[in-house]
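Missing here: one protein chain of the complex. Every other protein chain is in place.
Showing subunit A:
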Amino acid sequence: MSDVAKPKNPEDDWKIWLVVNPATWLMPILFTVLAIAIAVHWVVFAVGLGWSA
């Protein structure tokens, strides 16, 4: 296993798509980003940093 070439990033970043097929996973990835954004906004408003902070 140790003879596997180590990636050099960011130039090898594109190779993620040789493992993860965007036709299958792009929308789940985008919905996960949306869920994280909603969670962060929820916490920010919950701790009182909302509009009227």
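Just so it is clear, contacts are C-beta pairs under 8 Å (C-beta built on N, C-alpha and C of every residue); 3 or more make two chains touch, one makes a residue touch a chain; residues count from 1.
Criterion: contacts and distances are computed from a predicted model.
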Q: Look at the options "Light-harvesting protein", "Sulfate/thiosulfate import ATP-binding protein CysA 1", "Ethanolamine ammonia-lyase small subunit" or "Cytochrome c1" and return the one that UniProt uses as the protein name of the missing chain.
A: "Light-harvesting protein"
(Q) Could you pull out which residues of subunit A are in touch with the chain that's been left out? (A) 13-22, 33, 49, 51, 53
